[in-house]
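Quick notes on the structure that follows.
For this depiction, one protein chain was excluded, whereas all remaining protein chains were kept in their positions.
Chain IDs A and B follow the sequence of writing; residue 1 opens each chain.
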Amino acid sequence: MIKKIVIPAVSLFVICLVCTLLLAFVNQKTAPKIEELAIQTETESRAKVLSSASTFEEGKKDGVSFVTGYNDAKEVQGYIFVTTTKSYGGDLQVMTGVDAEGKVTGIEILEISDTAGLGMKATTQEFKDRFVGLVNGIIVDKNTGDPEKNQVQALTGATITSNAVAKAVNEALAGYETVTGNGGAN
Amino acid sequence: MELTKGLIALFLTMILTQNFILAKFLGICPFLGVSKKLDTALGMSLAVIFVMALSTAVTYPINKYILVANNLEYLQTIVFILVIAALVQMVEIVLKKYIPALYNSLGIYLPLITTNCAVLGVVTLNVDNGYDFIHSLICSLGGGVGFLVAMVMFAGVRSRLESCDVPKFLKGLPITLIAASLVSVSFLGFAGLVEGIFG
Partner (left out) sequence: MAEKKSLGKEFSKGIIIENPVLRLVLGTCPTLATTTSVTSAIGMGISASIVLICSNIAISALRKVIPAKVRIPAYIVVIASFVTIVQMLVKAFVPVLNEQLGVYLPLIVVNCIILGRAEAFASKNGVLASAVDGLGMGIGFTAALFVMGTIREILGAGTFLAGFGGLIGNNFDGFSIPFLNSNPILIFILAPGGFFVFGLVMALANKLAESKGKPKAELKGCENCPMAKICNVRDKVEGCDKKEVEA
């Protein structure tokens, strides 16, 4: 009886215990590094979408979380918003920088799980730059992207991803209006 | 209303555009291994749906109230796979003892499911996507039904393939994979459908 039940159970328990201890040890070593990386990525993304700002301060107004960017002279350069929408392969998270006039200064894709070669092209600098200078109400167009008409040209074969990015940026711009209380540069 | 709409959209997405087998490549082994006959394909898929839904229902509280609450997220993989393995064993024992008829039709597939990556896959995806309980459950059900749809369709394709005159060098596994590729192409056609309806 003891041989049949206790020994297997105890040995399995010991294996589990040793494995868990090992994992806890490795986790303790790697967790600070992972956290550090996340903070570093966040700072880098902030600097990219709002390059004129050098210091950042987090804030919240009417349920909208945002980050205010200041230059060295402590003047407000713009705001940064992180918005999430649904795309082809799941959630799509975008960080958008908006200047004091309500124009997009830059976007970064923080999270995307779309098809490689199609939707994933949204992470190319060329596509991200298509949004710079646009204001709230961005329209996605399949053929042309005319900045004058506040249009963005869709990625070939990835209209859904393009729409999702545009929707996220529009949400960020709506957030800007909430935060500043004006209708932007229209 | 908004919630129901979102859930239906998620359910359809998991079946059509994010199909576990044809788009995410999870559970390819049973897809190729037990899809030769319709009845085995059906039995396997039903067992998968059941285990997926059950493991999601069990792992969700474990993850939320034990692992996340105590900052033990790094134990997720090991805990999930053990829970799945234990659940499968338990279901098998219960079925064998109390519902032998069901055991004979579905139970025999259960041991295979422990190492089926679709089950661990759906549990991990739910955590990665930060779904709440009801979304997790719908995601698993959709994933399971998608698995069933792909398996049953492919069983039909394969029964036709048996009587085909296949070039010698493609006989066996290669032509099966190429047939799977064509079935997968047909599922690409669903791209944008769910967004079009619910967008």
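Simple rule for what comes next: a contact is a pair of C-beta atoms (placed from the backbone, for glycine too) under 8 Å apart; a residue touches a chain by one contact, two chains touch by 3 or more.
Keep in mind it's a predicted model, so treat the numbers as computed, not measured.
*Asks:* By the contact criterion defined above, which parts of subunit B meet the unshown chain? Give residue numbers in ascending order.
*Replies:* Within subunit B, the residues touching the omitted chain are 22-29, 32-34, 36-37, 40, 44, 74-78, 81-82, 85, 107-109, 111-112, 114-117, 120-121, 124-125, 128, 169-178, 180-182, 184-185, 187-188.
*Asks:* Residue by residue, what part of subunit A touches the chain that was omitted?
*Replies:* Residues touching the hidden chain, for subunit A, are 4, 7-9, 11-12, 15-16, 19-20, 22-23, 26-27, 30-31, 33-34, 37, 41, 113, 115-118, 157.
Here is the rule we use: only the chains that are shown with their structure count from here on.
*Asks:* Roughly how far is subunit A from subunit B, going centre to centre by Cα mean, in whole Å?
*Replies:* Centre-to-centre distance between subunit A and subunit B: 30 Å.
*Asks:* Which residues of subunit A touch subunit B in their complex?
*Replies:* Those in contact with subunit B are residues 19-20, 23-24, 27, 31, 86, 88-91, 159-160, 163.
*Asks:* Quick check on the complex: what are the subunit B residues that touch subunit A?
*Replies:* So the residues of subunit B in touch with subunit A come to 17-18, 74-75, 78, 129, 191-192, 195, 199.
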